[in-house]
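So that we are looking at the same thing, I have put the structure below in structure tokens.
Of the protein chains in this complex, one is absent; all others appear in place.
The first chain written gets the first letter, and so on, giving A and B; residue counts start at 1 in each chain.
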Amino acid sequence: MRTPRRAALSRAATCSVGALVLLLSACTAGGGGSNGAQEAPSADQKVTLTVYSNFADRELGILNKVLDGFHTAHPNITINSQGSQDDDKITQSIRGGNPPDVAISFSTDNIGQFCSSGAWQDLKPYIDRDKVDLTQIPQAVQDYTQFKGTRCALPMLADDYGLYYNKDLFAAKGITAPPKTMSELLEDTKKLTEFNADGSIKVAGFIPQFGFYANHPQVWAPQFGAKWLDNNGKSDLATDPAWTEMFNFQKQLVDFYGWDKLQKFTAGLGQEYSPDHAFNKGQVAMMYDGEYRTAFLKSDAPNVNYDTAPSPVADDKSNLYGGGYVTGTIIGIPKGVKNAGAAWELIKYLSFDTNALVQLANGLGNVPTTKAALHSSDLKLPAQFNTFLKVFDNPNLANNPASPNGGAYLKTVEDLGSSWQSGTVKDLHAAFAQADKTIDDAKALGGN
Amino acid sequence: MATLTATAAPTRSAALRKKRHPRDIVGWVAVHAVALAMGIGFALPIVFVVLTAFMSDQQALTSDLWPRSWHPENFLEVFDKAPMLEFFGNSLLYSVLATAGMLLSSIPAAYALARLRFRGSNFIFMLVIAAMMLPPQVVAVPIYSMWANLHLTGTLWPLVVPYFLGDAFSIFLLRQFFVTVPQDYFDAARMDGCNEFQMLYRVLVPMTKPGLAAAGLFTFLYTWNDYFGPLLYVGEKQDSWTLSLALASFRGMHQVQWNLTMAATVLVLVPVIVLFLFAQKSFVKGITFTGVKG
Partner (left out) sequence: MTATLLGSADAAAASAPSRGRARRRSRHLKWVLLFLAPWAAGMVLFFVYPLLATVYFSFTNYDGLNTADFVGLRNYVFMFTSDPLVKAAAYNTLWLVVILTIGRLLFAMGVAQILTKVRNGSGFLRALCYLPSLAPPVAATLTFVFLFNPGTGPVNTILGWLGINGPLWFNDPNLSKPSLTLLTLWGSGELMIIILAAMLDVPADLYEAAQIDGAGPWMRFRKITLPSIAPVLLFGVVNSIIFALQYFTQAVVAGSVASGSADAVGNSKLIGFPDNSTLTFPVWMYNEGFRSYHMGYASAMAVLLFIVSFAFTAILIRQLRAGKAEAS
């Protein structure tokens, strides 16, 4: 009796060990092995493509209209478009082996992970096969859609940043032109700011608070010519004097209000994308923001009398004027999809078809990403939008570098900015050096 | 054994109540004043939420506390903004299946631990307690990978299946109830030739209905309120979202004012309050059984 039972036991043991190994090692979820380009489906082959994007409500409708155009051109390809899918959800769906055929991400933060982990497929075989001309896209935009030579994404519209200003508030204080340098920005801020009787802020000329609305270090950095990495790819905050200049200037603005007053003021303002945004309500006279704000202003606050200009630059870097920060929506094919060939056709359409881009740009109020679409006469956008088309065409257009751990380094710097503006950080240089170390260490975490 | 409906400490006060000194009256007033303030303190947050839920968009931006005009249509608008009924359905499915699974798998396990004597039963009970105390985040990565490899993320399966394989807290709670049943009943049943399974559902289950109700309610409520599990497993697929998950992103996703957010909050709270009103005795009984004496 003993032997069979022992045999059964040991068999059970092997089974469980086997299962354990299976569970541990089966982590290469879904498909994989996409070295070559997959053929587009033939015209009689019916295919359904799932598309994930983070659009919702009105904006999703605009995307879907453009997707309908694709369906008209390729009647055999039906599209199932799902909105409100942020990067977390896209990543989760890829890990879970139920990815969409085409993923549209609002942020370029995760491009490093998308490309290096293989979560998004390398598009090079397709680009080579179809001889796509990438020079139609500005260099900064080419940069933020690839990582270390792996092109796993293409751009679908871009966001670039400029200065918005309230013309009525400017007129009331006798200011005739938008500031072009940081000293002018400071001066105008002082003129435009109004305080209540109790000393609290009533109208802010310009809100400098890092983390609030579009005030992120990466948006500010191009205006000071601050570089993220040195020639060896190491973080460069402590050695590049532009960062120190930028933080000192920011602190000067914060101190003009007083940190406590500023914080109290911003905590009571409307949310970034809600109709009660401070700029809509005349509570702030100037701000940095992306071109998409023109569409929000048009629908939420059509009565605000405003204009736009390139963001001011550091006093000693006037040659940078006219450029600005750029980021954008990126689009790619996740790992493990069934219809990669058809997905590529859709990506080509959304990234390079002039009509599609113009239609999207007009509807979403974003900057089209190819030169042909940028200069198309069909673009119908508010007059204030022209600033952003020009900024996009300017050689000083700058993006933040892709990193293997995504936006982690942006958080490190933004956290430093938060401690800096509240006065917790005393020794800026030491804090920058510490942040450099953190950023470089964290990058090593994902490597092999 | 205290219930919410019973009056407090009758034994203690009986002697004192007969003749009331003036000092007692002062004490009575003081205690009840403090208690009243306490009750208001606990209720006030909900009151403000309900009031704000009835405000207009414009008024919700102000610091008014009382609605100038009442807008019950806010509650309907919540359903326009998000497919709340679908989320409600998902939450219900998660909670009902988990509760059913828990009862099926945990009653026998608790019975074995409470009434059957076997080698290693103490060790198993310690394991149950260790599992009960384990922060769910500790094992999240491997379990998530497991479900991802089975391509079941984005569905409710990863949330529900574990309850069919025994829930540590419920086993613990049920065991606490099961040990209170006098042995005589089991002895009598055994005389009648009942086997262990028959004893389980003929003797134990009918005798410990309040305990089963309490365990069921806790599982239902825990899953209904769960945020981490749905965030991990169904976050990627909006069709499978539960109410808690939807509520957390409601304000951000739909760019709405506080009035609609608070209306959505009320809609999530109402089922819980209704459940409580119908079953408050079971809740309280269950809780006191978790507060164990060493």
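Before moving on, here are some points about what is shown:
One rule holds in what follows: a contact is a pair of C-beta atoms (placed from the backbone, for glycine too) under 8 Å apart; a residue touches a chain by one contact, two chains touch by 3 or more.
The model shown is predicted, which means the values in this text are computed figures rather than measured ones.
Contact with the chain not shown here comes from a single listed residue; of B:F54, B:Y94 or B:W224, that residue is B:W224.
Interface note: of B:F54, B:Y94 or B:Y111, the residue touching the hidden chain in the full complex is B:Y111. For chain A, the residues touching the absent chain in the complete assembly are 16, 20, 23-25, 27-29, 86-88, 91-92, 94-95, 109, 113, 117-119, 211, 216, 263-264, 267-269, 271-273, 335, 405-408, 410-412, 414-415, 418-419, 422, 434, 437-438, 441-442, 444-448. Residues of chain B in contact with the chain left out of this view: 1-9, 11-13, 15, 28, 31-32, 34-35, 38-39, 42-43, 45-46, 48-49, 52, 61-63, 65, 104-106, 108-109, 111-118, 121-122, 124-131, 133-146, 148, 162, 164-166, 171, 175-177, 179-180, 183, 187, 195-197, 200, 221, 224-225, 227-228, 231-232, 235, 243-245, 247-249, 251-253, 255, 258, 261-262, 265, 268-269, 272-273, 275-276, 280, 283-284, 287-294.
Following the convention adopted for this analysis, only the chains that are shown with their structure count from here on.
Note for the complex: chain B touches chain A at residues 61, 142, 144-149, 151-154, 235-238, 253-255, 257. Considering their complex, residues 23, 26-27, 29-30, 56-57, 82, 84-85, 88-90, 92-93, 95-98, 270-271, 273-276 of chain A touch chain B.
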